[in-house]
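Only a single protein chain was left out; the remaining protein chains are all shown in position.
The first chain written gets the first letter, and so on, giving A, B and C; residue counts start at 1 in each chain.
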Amino acid sequence: MIEVLYFAWVRERIGLPRETVDTNAATVADLVIELKAREDRYAAAFTDLSALRVAVDQKLADFDAPLAGAREIAFFPPMTGG
Amino acid sequence: MIEVLYFAWVRERIGLPRETVDTNAATVADLVIELKAREDRYAAAFTDLSALRVAVDQKLADFDAPLAGAREIAFFPPMTGG
Amino acid sequence: MQVRVQAAPFDFGAEAGAFAQGHTTAGAIVTFCGVVRDDGPAGLERMEIEHYPGMTERALEQIATQAMDRFALDDCLILHRHGPMRPGETIMMVATAARHRAAAFAAAEFLMDYLKSRAPFWKKEIARDGASWVAAKDQDEAALARWTGED
Partner (left out) sequence: MQVRVQAAPFDFGAEAGAFAQGHTTAGAIVTFCGVVRDDGPAGLERMEIEHYPGMTERALEQIATQAMDRFALDDCLILHRHGPMRPGETIMMVATAARHRAAAFAAAEFLMDYLKSRAPFWKKEIARDGASWVAAKDQDEAALARWTGED
């Protein structure tokens, strides 16, 4: 069980800010494949991975980062702070 | 007749902040030669021209700047504002 | 060193003044303040900033710590708002205190460059004719590049 968070337009496309996901995915990329298979709104959100950023346990990570031991995965567009 | 101003350690060495000088010097450098000939304190202030800056009518100038028409010449060390 | 993330407006002048007063061994104080631009009647109605509670604070603490070390700062401050804000309101500020001006300026720019692209904030602009998420700029990523590979 892993907490999955969505921010900005990723949140808007998927339609919720967070959910608990039951997964055995080995990497972030594997988790994305599982999510895309669920419904069109997920497929729409994850169409272009180059437009997305990911954090594993609140640290920026790559899509090939392993999920073993991770509790919280977040997907979001490139950040626009400041 | 020209007003000559001194600032910072140039003022301290010469011992006065300003004076009116009767001169026919053609350039700043010529004026410096006249001043150095006056007294030791002037010679001491003008020993090393590379350590001095000059303004003609409140604008930074070179030592070879002409004095024709100038009303106010100032001598001072490199500036240290900010 | 101080990091604050808040929804409430803040008084840039009061924060800048308080920051500057604490540091008598620093000769140089630099501040940056970001303001929601007012593009006139046809423009922006409001901005909304979303963030990632928890990660935001961690990211800002990390950026501030890096700046302290890299530029040997006496102090630094990051203050960033989230939530809705109107044109003319302050979005965020950074402040740096160092012995000399070069370090204070460089550290403030470093903080801003990292904040822009590495802190989990997302800006949404709500105009009269619709809302849109602000896109990240290539030049912001380029600005970041000048700080890497030099350590």
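Points worth noting:
In the analysis below, a contact is a pair of C-beta atoms (placed from the backbone, for glycine too) under 8 Å apart; a residue touches a chain by one contact, two chains touch by 3 or more.
Bear in mind the structure is a predicted one, so any value in this text is a computation, not a measurement.
The missing chain, though absent from the view, touches B, C when the full complex is examined.
Among C:Arg4, C:His23 or C:Arg58, only C:His23 touches the chain that is left out of the view. Remark: the omitted chain is touched by one listed residue; of C:Ala104, C:Ala119 or C:Ala136 this is C:Ala104.
Contacts to the hidden chain, counted on chain C, fall at residues 11-18, 20-21, 23-39, 87-88, 90, 99, 101-102, 104-105, 108-109, 112, 143. Although one chain is not drawn, its touching partners on chain B can still be listed: residues 5, 7-9, 11, 55, 58-60, 74, 76-82.
By definition in this document, only the chains that are shown with their structure count from here on.
Most remote chain with respect to chain C, judged by CA-atom centres, is B. One simple way to say how far apart two chains are is to compare their mean CA positions; for chain A and chain C this gives 26 Å. The mean-CA centres of chain B and chain C are about 48 angstrom from one another, to the nearest whole unit. Averaged C-alpha coordinates give centres for chain A and chain B that are 72 Å from one another.
Contacts with at least two other chains are made by no residue of chain C.
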